[in-house]
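Everything below concerns the one structure shown next.
A single protein chain has been removed from this complex, and every other one stays in its place.
And now, subunit A:
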Amino acid sequence: MEDVPSNANEHCPGTQSEQAGKASSCAAIAEIGEKLSTVKHKILVLSGKGGVGKSTFSAHLAHALASDVTKEVALLDIDICGPSVPRIMGLEGEQVHQSGSGWSPVYVEDNLAVMSIGFLLGSPDDAVIWRGPKKNGMIKQFLRDVDWGELDYLIVDTPPGTSDEHLSIVQYLSATNEVSLQDVRKEIRFCQKVKLPIIGVVENMSGFVCPKCKNTSQIFPPTSGGAEKLCADLSLPLLGKVPLDPRIARSCDEGRSFLNDIPESPAAQAYQKIVQHIQDYCSNREAEQSTT
């Protein structure tokens, strides 16, 4: 099934890969490792399925972490064919600038940097019709050629699935990642296969509260037990459940953080709780690493 042999070394691109046997990718990995060695925490947001809210979650996680002005946060969008981070962060139409030390990311706040292929496209109609190897090249450039500076958190928003983009990012980011996860067992298998630690699972679009009568309806009924059962089965922590709220979609379309807009809403509170879990996880890990 797998094209990377199970006993291959960590950065093996696989026998079928076009990069197989080419020294440059090995050099690139070392270079990226060097470049990102100062990033304290690298968090991947993954999901096997599309449209479950990965980008929404990534964006709000970034906003929430950056609300602590002493932390440097970056959000990297590696969804090459469907980059939605620029719009959600209110950065549509922004362009990347070249500087002496590489590409400059686009800043939302002084301590919140964003990078996406969306910033490199000429028009919102531009399609990126690329096969795997070209997408890998782009991801490599994002990591190697972007002037990220010193970072506390690098959040990586991924496309749905378990394919080229995911293998590349895992290959480049080396073994010190942490992973936040939304949805599905397949992605968990993927993490186990590539040996990524899982921070936990977020259940999104969990129930809808009618703004008129305040009754809750299950639009996407959790027929097989939902995230709760998934976490119990696989002994993973459930980080939280975020209800559907039409105001979230609106904030995303308009590129604003709904955590700032409507902090008292149940969805915003659910988000804050999840972010707290992730911060705790990261600081525990930091403590663990400094004692060993």
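The rule is simple: a residue touches a chain if its C-beta (ideal position, glycine included) is under 8 Å from a C-beta of that chain, and two chains touch if they have at least 3 such contacts; residues count from 1.
Here is the rule we go by: contacts and distances are computed from a predicted model.
**Q** Mind telling me which option in "F-actin-capping protein subunit beta", "GTPase-activating protein GYP7", "Cytosolic Fe-S cluster assembly factor NUBP2" or "NADH-ubiquinone oxidoreductase chain 3" is what UniProt lists for the chain we can't see?
**A** Protein name of the absent chain (UniProt record): "Cytosolic Fe-S cluster assembly factor NUBP2".
**Q** One chain is left out of this view; which of A:190, A:258 or A:281 touches it in the full complex?
**A** Going through A:190, A:258 or A:281 one by one, A:190 is the residue touching the chain not shown.
**Q** Which residue from A:252, A:268 or A:282 sits in contact with the chain not drawn here?
**A** A:252
**Q** Which residue numbers on subunit A touch the omitted chain?
**A** Spelled out for subunit A, the touching residues are 1-3, 14, 16-18, 48-52, 55, 80-82, 84, 87-88, 124-133, 135, 159-164, 166-167, 184-190, 193-194, 208, 210-213, 215, 217-221, 223-224, 244, 246, 249-250, 252-253.
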